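Every protein chain except one is present and positioned as in the full complex.
Order of writing sets the labels: A, B and C. Residues in every chain begin at 1.
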Amino acid sequence: MKAFTTKERVAFFETDAAGIIHFMFALRYFEMGEREAMRTIGVKIGDVRRGGTEFPRVHLVCDYHRPLYYDDVIEIRTVCRAIGRSSITWGHQIYRDGELCISGQMKVVHVDSQTGRPRRVPDAWRAHLLGD
Amino acid sequence: MKAFTTKERVAFFETDAAGIIHFMFALRYFEMGEREAMRTIGVKIGDVRRGGTEFPRVHLVCDYHRPLYYDDVIEIRTVCRAIGRSSITWGHQIYRDGELCISGQMKVVHVDSQTGRPRRVPDAWRAHLLGD
Amino acid sequence: MKAFTTKERVAFFETDAAGIIHFMFALRYFEMGEREAMRTIGVKIGDVRRGGTEFPRVHLVCDYHRPLYYDDVIEIRTVCRAIGRSSITWGHQIYRDGELCISGQMKVVHVDSQTGRPRRVPDAWRAHLLGD
Partner (left out) sequence: MKAFTTKERVAFFETDAAGIIHFMFALRYFEMGEREAMRTIGVKIGDVRRGGTEFPRVHLVCDYHRPLYYDDVIEIRTVCRAIGRSSITWGHQIYRDGELCISGQMKVVHVDSQTGRPRRVPDAWRAHLLGD
């Protein structure tokens, strides 16, 4: 599986009173990983959205292995685990200094933004996302 | 000026690593104060939006007097300070146990969501929001 | 299993450009459900935190069944699914008008905030959270 990598820093608004990143904001990294993976294969999600496709999430799993702290430099490694007729399942891993801190997966469905009905994932994406 | 009051609790995701509420989330309370003030006069902002009006914010001022902590019960006191042709200026004060913790104001403009052009604030709102 | 119920409204900041609630903010409701379930059995999480216990999340699962929209009144139904030596697994369901919109579970571990080591979940909580 092809891995896509994005760098980011933990922001202060993402920390909580326990001194570590609040669990909610792991999802910000997942979304960033998806966006940048798509950009790498030449697809801007914003353009696809303007073309009338939305990407609602239907299933999410997230495991928190180690805490992240303010200003940590993190690496978001994203792979496309599976593509169904109209769904894409992404796997995300968040590393800091080579240590896995958060991992998870996120299944998204492509739907027509007018009708809400599922749309077929373009074949070109399959090749680009799953190819080695 | 008529004051509208809403109760809320500080959520954990709103705190930061300094152990207090992150400054960004004061705006959540301002938005809640506006929504509930409008509801009190019989207007659901969601309905107005579905009717084709958006309420972009154009100006914001916020003063932080005392920190807020996780699970603090707060009182959001909202008044309508002024209504222009197409704008409303809200004043918000956040109290905890009678002590003023955050205050500010927020000017919003009513615009047509299709054209982006300003829309006149309904006269009925003037009477309800500014009346004593 | 005892179910704890909390009411909330979808805030505008939680919506995204697809016109529905952004998937990240489901976690706000899960956290609110946990906090209010604990309050119902007489425990303020803020007090426990000041007593030196933190509650990091270690595992999260979330399923999105139906979109939520701005100002929707939602009901958060929270049950305690399991209590281990130092962990609690919460189940959350988000309903709107009796329809299940989001469901999920969240495993939290109790740790000493100084040492980071796991702390035993108090026996009193077991009885209160799991009892029928």
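The rule is short, and it goes like this: a residue touches a chain if its C-beta (ideal position, glycine included) is under 8 Å from a C-beta of that chain, and two chains touch if they have at least 3 such contacts.
The shown structure was predicted, so the numbers you read here are calculated from the model rather than taken from an experiment.
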{"item": "Selected residue (touches chain absent from view) among B:56, B:84 or B:131", "value": "B:56"}
{"item": "Option touching the unshown chain, where B:27, B:43 or B:83 are the choices", "value": "B:27"}
{"item": "Missing-partner contacts on chain C, residue numbers", "value": "12-13, 15-17, 19-20, 22, 24, 69-70"}
{"item": "For chain B, the residues touching the chain missing from this view", "value": "17-18, 20, 23-25, 27-28, 31, 49, 54-64, 67, 104, 113"}
{"item": "Missing-partner contacts on chain A, residue numbers", "value": "11-13, 27-28, 31-32, 35, 44-46, 49, 69-71"}
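Going forward, only the chains that are shown with their structure count from here on.
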{"item": "Farthest chain (mean CA position) relative to chain A", "value": "B"}
{"item": "Copy-to-copy rotation for chain A and chain B - C-alpha atoms, rounded to a multiple of 5°", "value": "180"}
{"item": "Interface residue identity across copies chain B, chain C - same or different by half", "value": "same"}
{"item": "CA centroid of chain A to CA centroid of chain C, Å", "value": "23"}
{"item": "Distance from the mean Cα position of chain B to that of chain A, given in whole angstrom", "value": "33"}
{"item": "Chain B and chain C, separation of their C-alpha mean positions in angstrom", "value": "27"}
{"item": "Touching two or more other chains - residues of chain B", "value": "12-13, 69-70"}
